[in-house]
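This is the structure, below, for whatever I ask next.
The complex is shown incomplete by one protein chain, all other protein chains being positioned as in the whole.
After this line comes subunit A, so read on.
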Amino acid sequence: MNKSLKNLILNSDKFGQLLAIRPLSVSAKQNTTISYTIDKSYDLHRLEQGPSLEVSCNKEEALDFYRKMQYIRRLETTSGNLYKDKQIRGFCHLYSGQEAVCVGMKAALDQNDSVITAYRAHGWTYIMGVSLLGVLAELTGRRTGCAKGKGGSMHMYTKNFYGGNGIVGAQIPLGAGIALKHKYMNEPNVCVALYGDGAANQGQVFEAYNMAKLWNLPVIFVCENNGYAMGTSVNRGSASADFYTRGDFVPGMRVDGMDVLGVREATRFARDFALTNGPILLEMVTYRYSGHSMSDPGTSYRNREEVQEVRQKRDPITTFSKRITEAGLVTPEELKEIDNGVRAEMQEVERRALTDPELDVQELYNDVYYQPEPGFKVRGCDNFTYEVSK
């Protein structure tokens, strides 16, 4: 085990706690930190104590969170537009509205923690270290995509980020398996296994809860509850919409997934808890502005007023920017500058995602098996296009 790494993690955790108990005051250090009590307290399940309700961050962090959330929002807007232009084909599930979940969670994770999620993966892929181009070029099927353009939407991966999984709920037991690796190797790390409120009703979720608790695995199950399982609202599809309690013997917590600092605080707590006690379940209450995928206009099962209301009252970016500017932590001009930078960079990313070279056709035959025998040919149907597989 890496001692310095452990120290680093412990120190960063202490740092986090120090921040958390900072008194609610913005007068003395008006321009360096912001502290506030979160709007909605955490609902707890089989937990005697939850995270601190006081959250805070400094200016540098605030700008960083704001920038990352804006990048994701802009990335998704661009993806949606390119899809409508038929530059992106296939299935495309946008993360707009849910940005605070991945940005806040990642801020509390160690760089060696693992993450696995479902098909609404663009935001998580970016936050786990893939460049904006890596995401967008994957969607447009270019060689610079993070999976060489071979997969498209859903099929996105990078170090410690196990995807990007298209079958509803299939990734959750994988997350338990990944967590066992951390435990077995005595690593001070957790696996975050994310799924939606729809997947929460898949049978294998409960198999995963049981295994994780049985073997006390350092896994944080995260139900990103955006209100709709495809077109079915949570109350129509789930006998209990208290997703944080659905692990029964797995302790859980409901978190306002629209508050980036609240998410970070809850994740810090969950991470410490999981490393000591085993699995924990976080329900992140959030919202998706787009339809389930691009083929769903997202209007047949909810009305536009509902979406507008969330945009006005709960939007993770606007609420956060309002908070940090009103507290005098950052100026509107600083945010404007970020917005302009994000826009300019996305334009360049978009240009490259549309013009970078496509994958060589030889790649069609590769990566089927591990290092096939020299000369191994994929069985096909056409003698002229047989190629040696690598």
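As a working rule, a residue touches a chain if its C-beta (ideal position, glycine included) is under 8 Å from a C-beta of that chain, and two chains touch if they have at least 3 such contacts; residues count from 1.
The working rule: contacts and distances are computed from a predicted model.
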Protein that the absent chain corresponds to, by UniProt name, given "Ubiquitin-conjugating enzyme E2 2", "Transcription initiation factor IIA subunit 2", "V-type H+-transporting ATPase subunit D" or "2-oxoisovalerate dehydrogenase subunit beta, mitochondrial": "2-oxoisovalerate dehydrogenase subunit beta, mitochondrial"
Among A:T77, A:N112, A:N216 or A:T232, the residue in touch with the chain that has been omitted: A:T232
Option from A:G169, A:G278 or A:P316 whose C-beta touches the chain left out: A:G169
Absent-chain contact - pick from A:G97, A:G175 or A:G198: A:G198
For subunit A, residues in touch with the removed chain: 86, 89-91, 119, 141, 149-155, 166-170, 198-199, 201-204, 229-232, 236-238, 295-296, 300-301, 358-361, 363-365, 368, 378-385, 387
